[in-house]
Structures are given as C-alpha cells and as structure tokens.
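Only one protein chain is missing from this complex, and each of the others stays in its spot.
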Amino acid sequence: MSSVLDVVLSSAFLAAVLRVATPYLLAAFGGLVAERAGVSNIALEGQMLSAACTGALVAGYSGSVAAGAVCGVAVATLLGVLLAALRLELGADAIIAGIGINLLASGATAYAVYTLLDDKGGTSGLKSGTLPTVTLPGIESIPVVGDVLSGQNLITWLAFLVAPFVAWLFYRTRFGFHLRAVGEMPDAAASVGIPVRRVQYAGLALSGALAGLAGVFLSMGYVSFFVRDMTAGRGFIALAAVFLGGLRPWGVFLAALGFGAAEALAVQLGTLDVPPQLVSTIPYAMTLVALAVYAWRRKRRGTTTEVAASL
Amino acid sequence: MTTTPMTAIEAEDRRQYRTTRRRDLAVDLSMALATILAALAIGFLVMLATGNDPVRAYEVMLTGPLDRSFRVGRWLEDATTLTLLGLSVAIPFRARQISLGAESQLYAGALAAAAVAIFLPLPAVAAVIVPMVAAAMAGAGMGLVPGSMKARLGANEIVATLMLNAIAVRVYDYLVNGPLKEPGSSAVHSKSIQEDSALTPLSEWFGIPMGRANVGLGLMLVTAVALWLLITRTPLGYRIRMTGSNPDFAAYGGIKVPRVIEWSFVIGGAVAGLAGAHLVQGVYGRLEPGLAGSLAFEGIVVALLARNNPLVVVVAGLFYSYLRAGGDIMEQQTDVGTEIVVVIQAVIVLLVTAQALPDLLKRRIARRQVGVR
C-alpha cells in the first residue's frame, strides 16, 4: 500500500483534490443557500449543466471566455428564479419542479448542441477556451503549497472563498439574517414585514448562480468543451454534501471537500490495476455509510432536526 | 346535541358538493389535455426558433409510431419498461417516500434475472418464471436498503437512493465489462440467456413483425391492476396512503409506520426488478451496457403525471413512450433532434407540478357560476 500513500501525499494529488472539489464546493453552497431559504434546490444538476453548455457555446461563438462565463452563470441564475417562481407563485413541489428543470436542462442542452453543431456528443468541435488560472506572486517558491496552489483555475480560488463568504453572509449580514428567518419560520419573517418571497427569490437566484459557476468550471475550467450530460450527477452529490454538512457552512465545506478528495483518490487508484468502476464507487459508498451513521447518531441523540426532514 | 333529520340546507349542500366534484373532475381532465397541448406548443415554438419545420416534425412524431407494426412493437416494448418503472416509484411516492432508486433496483433485477436465465438450467415454464422471481427479489432487496435506512434511522431517502444508483450503475458496468462478459466476443455484453427463459415475442402471437415487444406487456398490465387493488382494497394499501398523508396520524392510529415505509420500498423495488427482468428476458436477451438508459428517471416523471395512481400510470407510460418513439422516428426522418421530446416532457412536468394553475382555474369558474346565479 506504500504506492497508495505515495499517491495521496504527492502535491499533484492535493492539487487534483482542489480541482476536483471545485464544482462540488460551489454547487453544495448553492444547495445550502437554497435549503436555508426554505426551498430544496434539487435542480443544481440542471443549473450546472445549462451553465456548462451555455458557457462553452457563448465562448465558442463570441470568442470571449468572459462572456461565456457570464452568460453561463446568468442562465443558471434564471433557472434558480424559475424554480422559485414555480414554487412560490404556482405552488409547485420543489423536488418535482427540480426534477423537471433537470430534465429540461438535459433535453435543451443536447438539443441546442445538436441543432447548432450537428453533434450528438458535445461541443468538442467548437473552440471555446478556458478561464484563466491564477498564481499569487511568490507563492510558487513555497514548497508543496506552491505546487498545490499555483496554476489553479480562477474558479477554484473562488470556490474556496465561497465558504467564508456564505458564513459571513448568513451570520453577519441583514440579508443572511432574513434568509435564515424566512427559511426557518416564514410566518415570523412575514409578520415583521420581511418580504418573504423576495428573500426566497434572491436566495434561489444566488443558489443558481453558485451552481452556474460550478457548471462553467466544468466546461471552461480544466477542459474547453461541453459534453452531453457532463455534470454526471455532481449536483446530486453536492446536495448530499449539504445534508452531510448539517446545513452549516463549514460542515458543508468539509463534506464537499471530502467528496472531492474521494473522487480524486478514485481516479488515482484507478491507475493501480484496480477496476476503475469499482474504485469510483468509493465516494458514493462513503456517503451512504456516512448518511447512515449520521442519521443513527442523530436518532440516538434524540433530537430530530426538522430542517433535514423537509426534503 | 341530538341527531336531526336532514334539513333542506343539508340536502342543498349535498347537491352542491356533487356538482362541485363533477366540475372539478372535468376541469382536471381538460387541464391534463391543455397541459399536453401547451407543452407541444412550446416544442413547436422552439423548433420554429431553431429553424426547423415543426409541422413536418410533429406529423412524423405523432403518426410515426403507428406507421408500421414493428414500430408499434417498439413503442409497446418501451412502454412496458417505462410503465413498470413508473409503477415502481408510484408506490413509495404514495407513502410520501421520495425514492429515486428505480435505477439501482432495475440493475439489481436485471443481474439476478440474467444470472438465473444464463446459468441455471430449468424446465420450460420455470425457466421464464424463476428468473423473474429472482429479479423481483433482487429489486426488493435493493429497495429495502434505503427503505430501512429511512424507516429505522431517518436517513434521507433521496440521498440514499441516489448514492445506491451511482454504486449500482458502476458495479453493473464492471460486471458486464468483466466477469459476465461473453468470452471471446469483441463487443461488450453477456452471454445470451437460454431460449426457454425468453419472454414470448408478440410477433409470434399476432404473426406480424412487432419488434421486440413481448408478453411482458401483459405482465405490466397485470402488475398495474394488482398495485391498484393493493392501494385501494387492502389494509396495507390503506396504511401506505395514511402514512403518506400524515405519518404522525398513522402512528397514532396504531400503524407501524417504519414497517409500512419499508414495505413501500420493497414493493416498489420488486416492480423495478421486474422491469430489469423484462429488459433481459424480453428485449435484449442478455446484459447490455447501460441497459436502462434514462428510463428510470423518466419513470419518476410518469408516476408524477399519473399522480401515483397505478391505473393512470399505465396511460401516462403509454403516452410518454409514444412521444419517445415518435421522437426517434422524427430524428431519422427530419433534421430535428429527438431531444426536443425531452424538452416537451420537461415542460409537461413543470406544468403539472404547478398545482396552483388548475386551482386558479377552478376558482375562476366557480366565481363565474356564483356570479351567474
């Protein structure tokens, strides 16, 4: 097993963890914001997918990576608003509406790519480019840390700033205060004149935007093309991280990072003559076990968290 | 207070209640129709906007599946699997368990059916039935895992079923590419099942080419009726309904809610397992990579469209498959991608889940009638 240890302790592996964890972190915080606003966002998957597709297409046709990223995030944000409208205006079940949006995203992205590029697979025929990487001056000279951090994508940096940002937003700002009140006790919030719906709209828009950043990273961060259904269930994993993290910013941060690490590990172990399919089940099996242990411990403590039961 | 004979007011109340119910039913039906038309209209606009000819596309899509008998066969074969998957989630949904695990249960069922049908020599009738029973049991077992986690520990079933799907898909992929791969074959698939284990194709019965449609269709219809009877005519069905409506009430009434939740997952899992058996014994005759495609998630949509009523699931499944089959034909004969069907389906889901829409309409109609009076 020394070869495994070698892999895990290498700076290349740590760099891979950061890279792989990026979409999980962003999407998970998107899920967290929505959940705390009182609406489960199961549409993270579709929002990521739409952003990834829009980003690659706009960047490819306009030649501007920035324009692609902005449009990608904007589309995901709009899908967040759509979910909010269905839930808040038309009384839709958030889970079902989320499934509908995921379906819409899956169909619309594939249809768009096929119609525009006559390609069933993705946008590899379109030159769309990647978002810039960021290297802090002087950081490369620090051993290990330099190797891990230098050359990481702009969005990876953003992803790691999202945790402190959301924590600050939740516990220090008036908006976060209102968001949590609205999610936990909408009647109480309404009775003191907080515009409940407006806050929820804002929360779901932010949720969609974060998922959008995650999607844009997929098609414009490490690779420079969109592949049909390229999110491959990451939105759902992110949702799992929201619950494993106990609906708290730093818990969600650790859970999402853990998923990233597990997936990076699976990829690395796959090079060591183990069936890759079986190795890649590790993060899912871990989640399942963690879910059971977490539920069991919560049950033993005897405190039932209503928030978690809201799904 | 003593009981009084029915007053005129009460009789009037009763009459009005009946009228309201009839009106609501009519509104529900026309809403369903309007929803489908609205979704098709949106699809029309999308095709128009993307420079395609929507009239021709719809003509092919909506008439295509009935064009030739083997196309009808394709539609019915697809509808059988899809409806079984819809039924499999409708039962846990009735207990308000959001089980998204049909995919894992289907793969478990397919593996079990294939294992028996390929490797276990059995006499004629048993050769068909035993693999199906094995598939149902495997699916039920796969359903029991998230069911027990939810019922006994309170673990979120959405997350648990999604994780199990991810695991099952990968393990299945490994098995089909590895241990179960047909030796010496260049393509990735398992050995074929024994001939006796195959579900009889409908072509043999009707004497016309019906593609891969098979007697599994009848099995699906029987399953739907059985599940409807289960929900409406058995104590377990009652317990599932009450648990779904208000679990605290069910527990207060003496119903063992955890057991009911487990049963709903087990029954759903067994039906999804049967869907896997149908694919192995009826459609492909062996294990193929990515056997289920996206059918499992679309089964959820079918169940939702049917409001989890088993008999309506059949109608919704047939309709939905018809669109899928039509979409494929449309893609072959026009430039329009079959994905437009997924978009149309998504719009239907979004319209159906917008519950306030029909209520708004009902209220408006009611108000107009009050105004007339």
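To keep things simple, chains are lettered A and B as they appear, and every chain counts its residues starting from 1.
FYI, a residue touches a chain if its C-beta (ideal position, glycine included) is under 8 Å from a C-beta of that chain, and two chains touch if they have at least 3 such contacts.
Keep in mind that, in the parts below, contacts and distances are computed from a predicted model.
**Student:** Since a chain is absent, check the UniProt entry for it and pick the matching name: "NADH-quinone oxidoreductase subunit M", "Beta-ketoacyl-[acyl-carrier-protein] synthase family protein", "MoaD/ThiS family protein" or "Heme ABC transporter ATP-binding protein".
**Tutor:** Answer from the record: the omitted chain is "Heme ABC transporter ATP-binding protein".
**Student:** Any idea which of B:Gln16, B:Thr63, B:Ser185 or B:Thr200 touches the chain not displayed?
**Tutor:** Touching the chain that is not displayed is residue B:Gln16.
**Student:** What does the interface between chain B and the hidden chain look like in terms of residue numbers?
**Tutor:** Output for chain B: 1-4, 10, 13-14, 16-18, 232-235, 237-239, 241-242, 245-246, 248-256, 363, 370.
**Student:** For chain A, enumerate the residues touching the unshown chain of the complex.
**Tutor:** 172-175, 177-178, 180-181, 184-185, 187-195, 301-303
Heads up, the rule we're going with is that only the chains that are shown with their structure count from here on.
**Student:** Which residues, counting only chain B, touch chain A once they are in their complex?
**Tutor:** 46, 50-52, 98, 149, 153-156, 158-160, 162-164, 166-167, 170-171, 173-174, 177-178, 294, 297, 300-301, 304, 337, 339-343, 345-347, 349-350, 352-357, 359
**Student:** Quick one: which bits of chain A touch chain B in the complex? Just the residue numbers, please.
**Tutor:** Answer in residue numbers: 42, 86, 89-93, 95-97, 99-101, 103-104, 106-108, 110-112, 114-115, 120, 233, 236, 239-240, 243, 275, 277-278, 280-281, 284-285, 287-288, 291-292, 294-296, 298-299, 304, 308-309, 311.
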